[in-house]
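Removed: one protein chain of the complex. Kept in place: all other protein chains.
What follows is subunit A.
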Amino acid sequence: MGMKIGTAAFKERVDQGLSDSFMRGAVSAAQGRLRDGRLNAAEELGNWEDWRSHGEEIRKHTLEHLDYYLEMLVDNVSKRGGHVFFAQTAEEANEYITNVVKKKGAKKIVKSKSMVTEEISMNEALEKIGCDVVESDLGEWILQVDDHDPPSHIVAPALHKNKEQIRDVFRDKLGYKNSEKPEELALFAREQLREEFLAAEVGITGCNFAIADSGTVTLVTNEGNARMATTLPKTQITVMGMERIVPSWEEMEVLVSLLTRAAVGQKLTSYITALTGPKGEGDVDGPEEFHLVVVDNGRSKILGTEFQEALHCIRCAACINVCPVYRHVGGHSYGSIYPGPIGAVLSPLLGGYDDYKELPYASTLCAACTEACPVKIPLHELLIKHRQKIVEKEGKAPVFESLSMKAFRMGTASPTMYNIGSKLAPKMMKPFVKEDKIANGPGPLKNWTSIRDFPAPSNERFRDWFKNREKEESKS
């Protein structure tokens, strides 16, 4: 699939997102639930700010010494009998992975959820050599069965689909006969995927955190699919973005605690699996062969720049879950497997401004993302830095920001102008008002009202109401 999803232009993608009312409802409900989960989990700890600061200092130190810790990691992996391949590009990574698979004569591959393998289009590379690659995360599998529908959220990839749609996909593609009850759908997936796990010759996983001083990779899941993929097949390949590493178990523990709380509000997910090399001597289950593929694919271009902190990301999606822009346009609008605020920072860095120059503008700079980030990445500041760079490069902003901001600035620049504007509003808008709502607004309101109503300006301005209230109060 690659990092880029779809070919439509930014504005078309946004229009499509805005007009999908199920998706918008699902997204805002999910955002609410995930955000509340994080806030409750944070509150329970009491000293969440200290946790965040600790996460930040760990990520900063590790990234500053990335070459050192990567060397320690791979030396320890190889001591435990694992093979390591460093891939500068997606092509190099795919070439190595397909060679391992060919050597094993493998046809069936099970995968547990991994963003980096999406980023490098690994599935396509394996399919090209005749392999059947099965996604085993429930959400990812639903999308795969539905002819590779792209993911819309990094933690809940099938968020944009409702249970009836999922039932129909299973029915049409796999002959599913039961109802749209989530339990029945999940049971069907369990049965279908169990067969795949048992038949697979190779299991491929991503990596949440690699631990340098023991040569361990850590996988965080709820469903148990990563455990299946690393228990049953005889060969395991783990693919990691090169920044996904911590010095020791002590730091892994802290970042896992931050990840599970920030992502879903859980103290820990159902399964945290720490794997070191292939199975040990005398072990019955687990892979006989273990390969670790460390991927750069554009990350080193970010090191040493003002955007280095973007590499601190632990992929929890907390920023996505609080973003008001994501809430309205949904994940597909970003045109990248990395949506939301972190996607708007990361996609232009990994994929270039040509494809992603609009994304830094898909933000209100409200800073909710920065506040939510468990490792304190200053996301909104990085978005501003992107905008500065884009303007320097292009000589202008790529979207209508300049014009609309100019009008707003004019209207709010002086008390007099604001006074006049806000007084005039109810009169000016009168022709468009129906039952206190504007359903078909003029000018700048058009984009808004083409899909939803806008409340009509109140006849009594807040300023006047407030003044009158003060008068009333002073009387009593």
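Here, contacts are C-beta pairs under 8 Å (C-beta built on N, C-alpha and C of every residue); 3 or more make two chains touch, one makes a residue touch a chain; residues count from 1.
Convention: contacts and distances are computed from a predicted model.
Per its UniProt record, the hidden chain corresponds to "Lactate utilization protein C" from the list "Monovalent cation/H(+) antiporter subunit G", "Putative copper-transporting ATPase PacS", "Molybdopterin synthase catalytic subunit" or "Lactate utilization protein C". Contact with the omitted chain, checked across A:S21, A:S179, A:S270 or A:N468, is made by A:S270.
Across A:Q16, A:T98 or A:S248, the single residue that touches the chain missing here is A:S248.
Which of A:R33, A:H328 or A:R461 touches the hidden chain is settled by the complete complex: it is A:R33. Touch with the chain omitted from the figure is made, among A:Q16, A:T98 or A:N162, by A:N162. As for the chain not pictured, it touches subunit A at residues 26, 29-30, 33-34, 45, 47, 50-51, 53-54, 57-58, 61, 64-68, 70-71, 74-75, 77-88, 92, 96, 136-139, 142, 156-159, 162-163, 166, 182-183, 185-187, 189-190, 193-194, 197-198, 213-214, 216, 222-225, 227-228, 230-232, 242, 247-250, 252-254, 256-257, 264, 266-286, 290, 294, 296, 300-301, 303-304.
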